[in-house]
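With one protein chain withheld, the remaining protein chains of the complex are depicted in position.
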Amino acid sequence: MSVHRGDGLADGNPADGNPADQAPSEVTDQARQARARYLLLDERPMPDLVAQLLGPMQRAGPLYWLLFAVLGCMVLVAGGVWIYQMWWGIGITGLNRPVMWAVYIANFVYFIGIGVAGTFISAVLRVLRFQWRAPITRAAETLTVFALATSGLFPLIHLGRTWKFYWMLPYPNQRRLWPSYHSALLWDLTAILTYLTSSVLFAWLVMIPDLATVRDRIARGWRHRLMNVLALGWRGTEGEWSHLKTATTIFSLAIIPVMILMHSIVGWDFAMTIQAGWQSTVFGPYFVSGALLSGAAAVIIVLAVARKTLHLEYFLRAEHFDGMGRFLLVLSLAWAYFYFNDVLVPWYGQLPVDKTILQLFTSGRAAPLWSLMVFSNLVLPAATLWSRRVRTSIPAMVVISIFVNIGMYLERYLIVAVTLGRNELPFDWGAYVPHLPEILITVGAFSLIGFLFLVFVKLFPIIPIWEVREGQMKQGLRRIGRDLVPTRVDPD
Amino acid sequence: MIARTERKWTMVVDLDKCTGCEACVVACHAENNVPIVSQEQVVRGRAMHWIHIERYWEGEYPNVRARFIPLLCQQCQRAPCEPVCPVYATLHSEQENLNLQIYNRCVGTRYCQNNDPYKVRFFNFFDPVFDEPLNEQLNPDVTVRSAGVMEKCTFCVQRIRRAEERALVEGRALQDGEVVPACVETCPPSALVFGDLLDASSAVAQLLQNNQRAFRLLGHLGTEPSIYYLKGGTSRVGA
Partner (left out) sequence: MGIGPMRIGRRTFLQIGAASIAGAVLAGCEHPRRWVHLEPYVRPPEEQLAGVATWYASTCRQCPAGCGIVVRIMNGRALKIEGNPEHPLNRGKLCARGQAGLQLLYNPDRLSGPVQQEQVGGQGRGSRRFSPLSWDAALNALYSKLQAAGSRFAIWAGSNTSGHLVDLFQRFAQAAGAPAPLFYDLYSALSGRRALREADRTLLGDEQLPAYDVGHADVVLSFGGNVLGTGLSTVRYGVEYGAFRGQPLGKRGYLVQIEPRMSITGAVADRWLPARPGSEARVAQALAWIIADQSLGSPDRAARARALVGETDVGQVAAESGLSVEDLERLARTFAAAERPLALPGGWVAGQPNGGEATTVIQALNLIAGMAGQPDGADWNPMTTSQDLPSSELVRPLTSSFSEVQDLVERMRAGEVQVLLVHGANPAFSLPDALGFADAVQHVPFVVSFSPLVDETALHADLILPDRTYLESWGYDVVSPNFGVPVVSSQQPVVTPVFDARSTADVLLTVARGIEPVSVALPWSDEVALLQDVIASLPAGAFGGSGRDVLWARFLQHGGWWPALSGIPSLATAPPALPGAPIQLAPTAAPSAQLAQEYPYHLYLYLSDLLSDGRGANQPWLQGTPDPMTTVSWQTWVELHPDTARELGVQEGDIVRLTSAHGELEAPAYLYPAIRPDTVAVPIGQGHTDGGRYARDRGANPMALLGAEADGSGDNLVWASGRVSVTRTGQRTALARFGNRVGVTEGFVNEAFPG
C-alpha cells in the first residue's frame, strides 16, 4: 500500500533509489507507468472527469434499453407472482412442515449480506484512510441501499398474512399491544430500518458535492431540477467542505457498529432458537464475515460491469480490483475460520442431531451443494487470490466473485432450508425443493437490483468525482517540517 | 376479569397402552375443525394433525419392533415458541399454564415452528376447504382458521373454558374428569389421561406420584412440557 502514500513507485521497488540519480527518460517512463497504473496519480482536469461520467448518464443505447426491458419484465413477473401467492397462500411454494423457512429467508439474509459490504468499504476504509477506495465507494453504497431495499421485501413476501405486516410495527392500536421485543424478528426490523436509513443518508450525504457538480454542468431540464433539489444548495465553500468532512467522519464511525450489530442480529434470528444446527454462539461474527465476503464480491461484480458498460476504464483500474482482491482473500479466510469454528464444535460434541446434520452436508443429499459452497468460498479464493496476476485480471476477479456469491448463497440456503429438515425427532424430518414461485421471485429480486442500478446510473454519477479529485490531490501532499504542503508533480 | 383458580393442566400418555389406532387423531380433527389436506399436499408435507402417532421402527427382521408415540403440543411451561412470535400470537396463560395460540393475531412468520423442537405446529398453507355440507359439522366453539395462520393443539381449551364457566355459574369447584379433551375422551385403551396437576386427588396427580416410568419428551432442552409420558416396555418369558 505504500504506493498510495505518494511514493510514486509501482512495485515498491526501492532499489531504484533516488529519482534524481536516474536518467530523465527512465523517470519519465516510471512516471508514465505510475500514471497508467494508479488513478490517484493520474490527474486530469476536472471537466474531463465530469464529461466522462456525464456522457454515459445522458445517453442510452439499445443495450441499455434491452436490459431495462428485460429486467423490468422480470421484476413485474416477480411482483405478479407475489400477488398470486398472497391470493392463494404460501402453499404454492415448496415450504412444508418442518421446513417453514427456505428460499425467501435465504434471500433476505443474502441480500442483507451484500448490503453490509457497501458500507464497510465506504465507512471502514474511509476511517482507516485507505485512499484507493475513492472511486469505489459510491457503487458500494448504492449497492448497499438497493440490496437492503430488496432484502426488506422478503420478510413481507414470506409472511403468511402479508397484508397484516404492520402489526409488527410499534403503533398504538386497538389490540392494545406493542409488538413483542422478545422476538428476534423485531430486532431485525429495528436494525434494518436503522441501517437502511443511515445508509441512505450516508450515501446521499457523500453524494452532495457530485450532485452539485451535475447540477452546475447541466444547466436546464428535469435533471437540473432534480439535482437542484438533491444537492441542497451546495456551493463548495470551505465551510461546507469542512462540515461535510465532519459529518462524513461521524457517519462513518457511527455506522460501523450499526453494520456489525445489524448483521449479527440477522444471524441471531437463527442462533437464538433451539433448532439443531442453528443454535450456535458463533453465528454473530460468522454471519458478519460471510456478509462481508459476499458483499465484497458483489461490489467487484458491480464495478466490473459498470466499468465495461459505462467505459470507466479511467476510474476503475486493475489496482482497485487488486485491492478488492486482497480484501476478498482476507475475508474468505476469516469466513473459513468462523465456519470451521461452527463445524468443529458440534462435530466434536457428537450429539446425534448435530451428527445427522453434518453427515447430511458432507456425505448426504446436501453434499453437492455443500462442496460447491466450500469450494467457492474458500478453496477458490485461497488458491487464486494470492497471485497478483489473478487479482489484477478483471475477468478472473469477476469469475471468482461470481463463485463467491454462489457459494455464499448456498451457505444461506444450507443454513435455512436444509438444516430445518432435521431435528430431534426423525419421524418429522423433511426436505425442501424450491418451486417456481420462489425461483421467479428470486430472479426478480436480482433483477430488481440490476434494474435499480440501471435507473441510478442514468440519474447520478456512479463514481464519486470529488473523492477521486480529493484523493488525487492528497497524493501531492508533502510534509515539510510540520506542515502538509500540497505539491504537484508534472510528468513532463 | 373473572378471578380464576390457577390450574396446571397436565396430560399423561401411557406408552404401554397406546395401540396406535389413531382414534385420537380423527377425534381431534372433528373437535377442532382441523382440515384434511389432499393427497398432493400430503406428498408436499402439508398434512395437519394436531395429535399424531409417531411410529418408530426398532431392530432388524425378524426381531423388529414398531413403537407408537402420540405426539401433540407439549404445552411447555418454558415454551421456546413463545418468545419468538413478534405479535404475541402465541403466549403463555399464567393462570391455566397453557400455551395459547391466538389465530387472529398471527401474521404467519412461522418462526414459532422453527423454534418448536417437537415440530407440533401446523401452518395453513392454503385456505381450508370444507365441501358442503361437511361444513355443517364444524364446531362453533373453535375458530376456523384461514390461510397464513399457524395452529396447534390447545388441550381443547374450548372445553376447558366451557367447564370452568359452568362450574363458576353453578357456584362449585371443578371436578377431576370434568374437562376431557377430545383425544383423551375417545382413547379406547385409556392411554391418555388429563387433569389438573395442582389437584392432588386428580387422576394425573395420582398417576405421576412416584411413577418411575414418567419422563418428558426431549427433557434435556429444558422446555418443561406439561405432558408426561410413561415408558413402555416388553414382557419377556424365560425358558
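Going in written order, the chains are labelled A and B, and every chain counts its residues from 1.
Methods note: a residue touches a chain if its C-beta (ideal position, glycine included) is under 8 Å from a C-beta of that chain, and two chains touch if they have at least 3 such contacts.
Being a predicted model, the structure only gives us computed values, none of them experimental.
Of A:43, A:428 or A:467, it is A:428 that touches the chain left out of the display. Those residues of subunit A that touch the chain absent from the view are 352, 421, 424-431.
Within subunit B, the residues in touch with the undisplayed chain are 14-23, 25-27, 29-31, 36-40, 42-43, 45, 47, 49, 52-58, 60-62, 64-69, 131-134, 136-140, 182, 185-191, 215, 217-219, 229, 231-237, 239.
We adopt the following convention: only the chains that are shown with their structure count from here on.
Residues 41, 44-47, 54-56, 71, 80, 82-88, 105-111, 113-115, 117-119, 121-127, 147-150, 218, 221 of subunit B touch subunit A in their complex. The part of subunit A that touches subunit B in the complex is made up of residues 88-91, 94-101, 155, 158-162, 164-165, 167-168, 175, 177, 179-180, 182-186, 189, 272-275, 278, 420, 423-428, 430.
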